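Missing here: one protein chain of the complex. Every other protein chain is in place.
For chain A:
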Amino acid sequence: MEYVIEMLNIRKEFPGIVANDNITIQLKQGEIHALLGENGAGKSTLMNVLFGLYQPEQGEIRVKGKKVNITNPNIANDLGIGMVHQHFMLVEPFTVTQNIVLGSEPTKKTGVINVEKARKDIQEISDRYGLKVDPDAKISDISVGMQQRVEILKTLYRGAEVLIFDEPTAVLTPQEINELMEIMRSLIKEGKSIILITHKLKEIMEVCDRCTVIRKGKGIGTVNVAETNTNELASLMVGREVHFKTEKKQAEPKETVLTIENLVVKDARKVDLVKGLNLELRAGEIVGIAGVDGNGQSELIEAITGLRSAVSGKIKLNNKNITNKSPRKVTESGVGHIPQDRHRFGLVLDYSIGENIVLQTYYKKPYSKAKVLNYKAIYDQAQKIIKEYDVRTPSVYTKARALSGGNQQKAIIGREVDRSPDLLIAAQPTRGLDVGAIEFIHKKLIEERDKGKAILLISFELDEIMNVSDRIAVMFDGKIVADVKPEETSEQELGLLMAGSQVKEGDPNAIQ
C-alpha cells in the first residue's frame, strides 16, 4: 500500500520547548486518519509543518513516496495539501467567492478577475460535496459552521487531494458536526484523504480508519480504530485512566445568588433574542443551560455580564440589582465569566500569559499600587495558575498567542475560577480541551459548587450538561422552556425540548 503522505521522524523546536520530537505519521490513500493528543502535545505544530508554515529541524516529508521540501503553504497547495485551521483565516467583509479566490484569482485575458468563472467553479464544487455554500454571502453574515465549509471549499478549489482538519468540530453544534461527518465521507468517496485532529473520541470511533497518538511531543503509535475503544484511546494519549463521568455529591443549594426576571435582550441587528426570560440560580448548585445555538444563549450571557444592554427586565445578584451595569461593576460584584470565544473576549493574544492572568484585576493590589504595576506579583500569580491548572507553556512571559488552543483555554479557566466568584458563568468551558483536561475542569467546577458558589454552565454538548449540572434549564427561542433534573431526563427528551416541543406542567416525561 502506498502512502499519500509520510512524515518521518519530524522534530520541531520552539524557544524553550520541543513541540515535535521524532514524530512519524503515515497517511494512506482514501483514509480518514485521526491525530490524537493532549493539549499542547504538538498536533497543530505537526500539521503546520506539513502545510509549510513551520520548517522542521529534522525529519523527512514524502508525498506519494517522493521526498519533498515544503517551505511555504503555496508549495503545500501545489502538492495537493489543504488545511482547515483551528482558527479560521477569512476576510470578514468579503464574500465567500472573494475569500476563496483570494491568492489564486482566475483572470481573463485582460488581467481582470473572472468573477463569473470563480462563482461557477465554487458552486460546482459545493454541489459535488454537498457543502451547500452560497458563493455570494458575506462571511460576516454566515454561521461559524458555514465559515468552516468555506475553508473546506477554499482547499478544494485549490485542488487539494489531502485535507487537514485541525479541531473542526470544536466550534460546531452537534447538528453541524453530523453534517461535517457526512461531508468528510463524501470527500473520501471522491478519492480524497483526510487527517483529522479532534479531542472527541466518539468522532474518531465514528469516522476514522486509523489513529496516531502523540504525547508531549513524542509519537506513541498508530492504531486501527476498528480494533480499539474510547477508553484505550484515552489512556494511550493521557498515559493514565480517564473517567468520563465525574463523581459528585448531591448538590445542597442554599440562598439565591442570581435572579433574572422577564429579561429582554436584542442582538446586534435589533431583533429580540432573549424574550422575557426568567431564571433563578442558588449558591451551591450548577445549572446547565441546554439549547440549540442561536436561541439567545450568547445574548443572555452578555446581558448578565454587562457586555450587552438589556432592553427590559431585571438581573439581580445577591439581591443587588446589576441590570445594565458596566462589565467592571458586574465583575466587582462577584461574577466570573469564561467566555465562549476565547480569542475575541478571553485573551489579549499579544500580551504575555502573566499579563492575561490579571486582565480583570490589574488595577488592584497586589498587582498594582498607585497605578504602578507590580510585575513580580503579576508573574507570581501567573506561575501559580499555570501550575495548578496545568497550563503548558514555556514560561509566564510567553505571549498568549504562542500557546496551543487548549492551553489558552486552561489559562482563562484558571484565571476565572481562581477568583472564586459568587457566580461563575462558564460558556463552553471545555471547548478544545483534551479528555484529561475536561475531567479536571469538571472537577474544578464541582469543587467551586461545593464551596457554595453558583455556576451557570452553557454548553452545546449534552454529555457535558448531563454530567456536570445539578439542574438543567432548557432554552428555546429566548426563554427557559423547561427545568429538569439530569437524573430524571434523557438526551432524547432534552433534544426534543431543545427543538421546542412542549412539556406539560409538572410532568417532565409527557412530551406532546
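Basically, a residue touches a chain if its C-beta (ideal position, glycine included) is under 8 Å from a C-beta of that chain, and two chains touch if they have at least 3 such contacts; residues count from 1.
Just so it is clear, contacts and distances are computed from a predicted model.
When one chain of this assembly is omitted, its UniProt record names it as which of these: "Fatty acid desaturase family protein", "Simple sugar transport system permease protein", "3-oxoacyl-[acyl-carrier-protein] reductase" or "Septum site-determining protein MinD"?
So, among "Fatty acid desaturase family protein", "Simple sugar transport system permease protein", "3-oxoacyl-[acyl-carrier-protein] reductase" or "Septum site-determining protein MinD", the name matching the hidden chain's UniProt entry is "Simple sugar transport system permease protein".
Quick one: say which of A:232, A:350, A:388 or A:491 touches the chain that got left out.
Among A:232, A:350, A:388 or A:491, only A:350 touches the chain that is not shown.
Would you mind spotting which of A:59, A:145, A:276 or A:327 touches the chain that isn't drawn?
Within the whole complex, the residue contacting the unshown chain is A:327.
Out of A:135, A:168 or A:339, which touches the unshown chain?
Candidates A:135, A:168 or A:339; residue touching the omitted chain: A:339.
Which listed residue, A:205, A:251 or A:307, touches the chain dropped from view?
Checking each option in A:205, A:251 or A:307, the one touching the absent chain turns out to be A:307.
Against the chain that's been left off, what residues of chain A make contact? List them.
For chain A, the residues touching the absent chain are 305, 307, 326-329, 331-332, 337, 339, 344-351, 355, 359-360, 362-363, 368, 371-373.
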